[in-house]
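A protein chain is absent from this complex, but the other protein chains hold their places.
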Amino acid sequence: MTEQYAIECRQITKAFGSVVANDKINLTVRYGEIMALLGENGSGKTTLMNMLSGIYHPDSGSILIGGKEVSINSPVDSKNLGIGMIHQHFKLVDVFSAMDNIILGSHGRRLNRKSLREKIEELGHSFGLEIEPEKKIYDMSVSEKQTVEILKVLYRGAQILILDEPTAVLTPQETEKLFAILRRMKEQGCAIIIITHKLHEVLAISDRVTILRKGKSIDTVVTGECDEKKLTELMVGRPISLNIDRPRMENRETILKVVDLTVEKSDKTIALDDISFDIRTGEILGVAGVAGSGQKELCETLTGLMVAKKGAILYHKENIVGKSPAEIIRLGISMSFVPEDRLGMGLVASMGMVDNMLLKSYSEAKGPFVERGPARELAEKLIDKLGIVTPGVDMPVRLMSGGNVQKVLLGREIESSPQVLITAYPVRGLDINSSYTIYELLNEQKKKGVAVVYIGEDLDVLLELSDRIMVLCHGQVMGIEDADRLTKEQVGLMMTGARAEEVLGAGDDRVQKSDECMDAPGCVSDEGEEEKA
Amino acid sequence: MKEPLIRVVKKAELGRKETLILRLEAILLALVAGGLFILCLGQNPFVIYQTILTGALRSGMAIQATVKIAIPLLIASLGVTLAFKMRFWNIGAEGQIIMGGVFASYFALFHSGWNHWLLVIVMFIAGAVGGGLWGLIPAWFKTKYDTNETLFTLMLNYIALNVIVFLREGPWRDPGSQGYAKIARFDKNASLDRVFGIQFGWIIALVLLVLIWIYMNRSKQGYEISVVGESQETARYAGMNVKKVILRTMFLSGAVCGIGGMVQATGSDVTLTTAVAGGVGFTAIIVAWLAQLNPPAILLVTILFSILEKGSSVVQSSFGLSSDCADVLQGIILFFILGCELFIRYKFVFRGKGDVRA
Partner (left out) sequence: MSSELIIKFLVAAVLAGTPFLFGTVGEILSEKVGHLNLGVEGMMAIGACAGFMAGYVTDSFVIAILAAAAAGTLAALIYGVLTVTFMANQNVTGLTMTIFGTGLSNFVGVYMLERSEGGTLKLPERVTAQMRNIDIPGLSDIPVLGELLFSYNPFVYLGLVIAVLAGIYLYKTQTGLNVQAIGENPAAADAAGIEVTKWRYINILLSGAICGIGGAYCSMIINSGVWLRDSVGGLGWISVALVIFASWKPINVIYGSFVFGALRVLKYYVPKNTYAIPTAFFDALPFLITALVLVIASMRKSKRSHIPAHLGVNYFREER
């Protein structure tokens, strides 16, 4: 008699067109257990979980829930089997209240608001979740939205909980809180699957780990018996060093100086609130912050896409606020911007590489016609230089993989030899190899003396890659510090509104140690290692 | 729990050739469906289809009549194509055609004594300006307040129609008309010349076709239209002045439609009536969409639709079936084409195994 698992996946296979996303995957989870599903971006984690939640249907293989073979054809089936999934991109109706979102999909009459409210509050209480049932989703922070998602699942009495990258958008402190809730749910007998690619979180929360690589299940190990190194090897398939280089450049000069900058969004709410900082050549300035803290507006204001309400951006004492991107270029500042929304902003999804190369340079050609010749050459050059995989330069870029799309975008921006390079979440959705290629490209630019602004969400990467870190919270600058003076926890506190002075004052010994490091090159990466362990 | 009967699944995208074959299959299916419809009316579909074809092409006169139908349709289809490429839902071709006709008619009615070629050129420009301005109105509100252009352009159609009614019953009323008010017939000097027995407009249409083809595919402005259509964010990122592109393109789109109105009024009708657009603005939308906004394909679809239109009028006289059946058949064809688009990127999977592709 085999053990009865909460979930058992046998030989699950799923292909999208010609891409096999899941190839004969096996997975088991027990009740009262937290299972971590570890794998790089594109390894098939989300696909697998979407089959459990009824979003996709497997091409072959079988799924057993509570020992019984089932066929999950829709989210309704999944719900009826007691499976609840919390997606990476929250599935909430913005204009509804938390309460309406929680009861969404119920049948029968609507309960009266008062009793419903009590029921939800009680439920929240038993798991230590705080919530305002009447609050609209559009007024909520990311972590509040996540709480609603969790309550939604609990309200339906789910026994199996799947969380897809739940910590990607949380601060370290919020992550701790989430983990506490997960542990409590585990005690109550829930089976929990948590998808992540952050190793230290796997070690912190899970009982067992299943590792996926390139759509195949590689191994399942007991968390207590492994360390980061072993997990990395399993995940990537070979031993690699997880350190990111941080070459130190001499003679850094301020190239752009931002003074008292205030920016309003189109709905008149304040996006950036009186911020000042400077951007230096030969340096990577990391920008940290909870999603929506003003990062997007910062990029767009710097590049002239948004107009500031107040304040100045000085380039050699000349204020470029109010100038259009074209005028800024005419001033001789060549600024490149790699936006977070690659196919929605940086590239034209339905056009091929050639036409995308033209995007920012098409107007330079003389006469009324566009010149596709040089663009074609550039596209071919990039394919060679960056190892871009595509069947042809005229193939729509939306059909390319995420890593290749990012290379096209970053490649085009770098080819214009910018003095300032602004990148927003450049490695989002990329696998480890592609991510490291991107880090190398950025470091290369830095060595050439380019001033790089790196907006990121993975604090480990931010702290290792950047020379200085600026933390944003609600459009305000919480502090700008040398990256090696900060710990992840300190950045996390600043992201939720603590000032650098308060935070750094609290962790004195850390700061001390970092200071010592400053003079000793090579000490930097050791420090990084220590922090992770 | 059973597997669902049909599921839609993504697949590798079809190539150009396969897509073309798919669309041809869809048209064939549409003709079969249309045939069933004709069968229901107690007629032999083969006879009807044959009558449509021969009716449109049986004689020199018939061909001339078919081409006459094709001229405004081709021009208007090219006009809406410019807007559609920008994903600006210009449903207002009808109104833009009318305003083009109105502006041109002013010169035809009140300056008919001018030198003929000067007059033709002035009327041409007036038509373009009239249609262009009428197209500019929704574009301006779109850029200023993000006003829904679909409904706005549509309302402008009806308003334009009433402009003609107003002119017909008031200032431009032909004093010689008895009973129903109408606008006077244009002087011969103010009507377009004939080339090969068909009004001159067909040359204008073909020249526009080539110009617009080049404009969309080779020019910087054409490139801007494509980028704005795909994503305004990207266009902004690329440093384009999105508002300017929208205004300019809608002016051009309206202007081209307006030329259609000028050509129809001065070339075919030789007067201005409320039927100057006569639904061409709507048919043009179907043509543009069927042709995937590709000018040469637009020519092809226009010819097919004109044959359908002309042939249907013959069917009306010989079989007593209203020529409205052209609209019905056009609708059916487009329904099938719209349906088949799915199979370019997706496929159906039925319970059990076997993939099926329409």
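The first chain written gets the first letter, and so on, giving A and B; residue counts start at 1 in each chain.
The rule is simple: a residue touches a chain if its C-beta (ideal position, glycine included) is under 8 Å from a C-beta of that chain, and two chains touch if they have at least 3 such contacts.
Given the structure is predicted, the values throughout are model-derived calculations rather than measurements.
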item	value
Chain not shown, its touching partners among those shown	A, B
Residue among B:152, B:215 or B:237 touching the omitted chain	B:152
Residue among A:91, A:183 or A:316 touching the omitted chain	A:91
Those residues of chain A which, in the complete complex, touch the missing chain	16, 53, 55-56, 74-76, 78-79, 85, 87, 90-96, 100-101, 103-110, 138, 152, 267
Positions on chain B contacted by the hidden chain, ascending	8-10, 41, 89, 91, 141, 145-148, 150-152, 154-156, 158-159, 161-163, 165-166, 169-170, 279, 282-283, 285-286, 289, 320-322, 324-328, 330-332, 334-335, 338-339, 341-342, 346
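What we mean here is this: only the chains that are shown with their structure count from here on.
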item	value
Centre-of-Cα separation between chain B and chain A, whole angstrom	46
Interface residues, chain A side, partner chain B - complex	16-18, 57, 70-74, 77, 305, 324-326, 329, 337, 339, 341, 344-351, 355, 358-360, 362-363, 365, 368-370, 399
In the complex, chain B residues that touch chain A	1-4, 7, 10-13, 218-221, 223, 226-227, 230-231, 233-234, 236-239, 241
